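Just passing along the structure, written as structure tokens.
Missing here is one protein chain; the remaining ones are kept as they sit in the complex.
The first chain written gets the first letter, and so on, giving A and B; residue counts start at 1 in each chain.
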Amino acid sequence: MWTLVFRGLATGSIYSLTAMGIVLVLSTTNVMNFAQGDMGMFLAFIAFALLMRHVSYPIAIVAVVAVGLLLGALLERGLMAKVRKTTSHLGMLIVTLALTMILEGLAGYFFGTTPLLFPPALQGDPLHVFGAILDRQDLLSLAVAGVVVFILFLVLYRTKIGIASRSLAEDEYAAKLLGIPVRSIYIFIWATSFGLAGLAGVMVAPKLSLEPGFMIVIQLKAFIAAVLGGMNSVVGAVVGGLLLGVMENLVAYYVPQIKDSFSLILVVIVLLFLPEGLFGRRAARRA
Amino acid sequence: MLNIEDLHVSYGPIEALHGISIEVETSEIVSVLGSNGAGKTTLLKTISGILNPTRGVITLDGVVIGGMEPSTVVRHGVVHVPEGRHIFPNLTVQDNLILGGYFGTAAQNSENLAFVLQTFPVLRERLRQRAGMLSGGEQQMLALGRGLMGNPRVLLLDEPSLGLAPIVTSEIFAIVRRLAKEHGFGVLLVEQNARKALDISDRGYVLVNGSIELSGASGELRENPEVQKLYLGGRNVDARL
Partner (left out) sequence: MKKYAPFLALALALLIPVALRQKPSLVYYLNLSMIYAISAQGLNLLMGIGGQISLGHAAFMAIGGYTSAVLVTVLHVPFGIALLAGVALSCLFGLVIGFPALRLQGFYLAIATLALGNVVTDIIKRLSITGGDYGLRNIPAPSLFGFTFASSLSQFYLILAGLLLTILVTRNFIRSKSGMALQAMRDSETGALAVGINASHYKLLAFVLASAFAGLAGVLYAHSVSYLNTGNFGLDLSINLLAITIIGGMGTVWGVVLGSLLWVFVRNLMGTSLEMLTGVLFGVILLLVVLFLPRGLSEIGYRISGRLRSNRQRG
């Protein structure tokens, strides 16, 4: 039982990392980003290429997060800032779909479509703690997610740029009047979000197999986690992700017949009957 | 100090302001009266950089600020406290205030914060509460305090009395007047409540359909029969665009 819960938390931590990125971007810039998972995929491929060239694991992770930050900033500067002026929210969603096509295509072209084995960061036998079996890579995912969540919250609640980001999510007009440099904040948000994508990709790749479509399922689960958490709350995204991971693992063990469809049906039910999720503050139904 | 000359502003093909000239001096409170749709908010939004003028010049101490980004305008010391207050309801009172001093140094901000909390003691008790929990009057004080955090040289106030009880309005207006006189910043006050606005302001302008019809010392305007008929007697001319 505890083993199941622990594994659920570990998977959930990946959902949380991805969902945080989605929620950060959605709540501040109003873009529903369907490319969050695929950005993680792309960055995981880059990490893989670095590891194959005998770059050490920690450096590969740092490098990939840095590339993520850079790509996020470039995307906002080069594309989203322009798109925002010419199109609707749905148009921006479609732009992110176009991004998934581009990222998956590039990954397939450069790295091929044959599934690759991504080496885990931590090898060795699982640990036994109070009768639960803990996989080392899972422990690492959880620890990384924990640290990231802590840092992110520190930034969002204790620094000017973080508080300004949250204010932008609430009232863009007021933020502009206060002179908050909205464009820089957007860049900060997209960069952070793609940095998170890189971490999620590298943490989960060893558990799945590395191929261009491998993050789609994570993307979907992260959406579900975000919906559970109310879609505009970063806290909600974290809790939603962990909750979903645990629930899924328990369901897969006790009711294996519905394990694939469980979360999908769950999200539809939540959307219909609890549209504000567990942590949402405003109406979730935004066009 | 703040000089607006021959300001024209358009929404697409429709011109909303047709050549407006207004001045605000140090320590001076200037009110702009007008009915709904006369162009008062458009005027403030243009000064603060949300809208761009199609023609005309806005300067602060001779430096052109018209057509600049809002963040540049704020850095020059022109702070806009918008209609409807627009506080951030899910942020704490403290975070709201911190954002008002986005460009300030840490030292400046802590000094300003102390000053704001001294001016509005009620905010001190609620620093850690979500701003959305405050009453209407407290929210207006927060909006004002947030504006003061930006070290304003000119404060643009849009309908601060909106939705407030008369006694709260009087209290807030008294504070604004005292601060302007003591700290030497100018106030450009846009108000529908013409009586109260003329009571605290030094001078006033009457805006009708995007043009200035009348201007003068507040006392003169109060005595003007036309102003009395249109803005003080309760009969409202709805000059929507």
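Basically, a residue touches a chain if its C-beta (ideal position, glycine included) is under 8 Å from a C-beta of that chain, and two chains touch if they have at least 3 such contacts.
Given the structure is predicted, the values throughout are model-derived calculations rather than measurements.
Give me the visible chains that the unshown chain touches, in label order.
Even though it is not drawn, that chain still touches A.
Among A:70, A:90 or A:117, single out the residue that touches the unshown chain.
A:90
Which is it among A:24, A:224 or A:246 that touches the chain not included here?
Touches the omitted chain: A:224.
Among A:104, A:135, A:171 or A:248, exactly one should touch the missing chain; which is it?
Residue touching the chain left out of view: A:104.
Suppose we count only contacts with the excluded chain; which residues of chain A make the list?
26, 32, 34, 79, 82-83, 86-87, 89-91, 93-95, 97-102, 104-106, 108-109, 113, 212-213, 216, 220, 223-224, 227, 260-261, 264-265, 267-268, 271-272, 275, 284-287
Following the convention adopted for this analysis, only the chains that are shown with their structure count from here on.
Can you check how far apart chain A and chain B are, centre to centre, with Cα atoms defining each centre and the answer in Å?
42
Write out the stretch or stretches of chain A touching chain B in their complex.
157, 160, 163-164, 166-167, 170-171, 173-181, 281
Contact residues on chain B for chain A in the complex?
48, 50, 70-75, 79-80, 82, 86-91, 95-96, 98-100, 102-103, 146, 150
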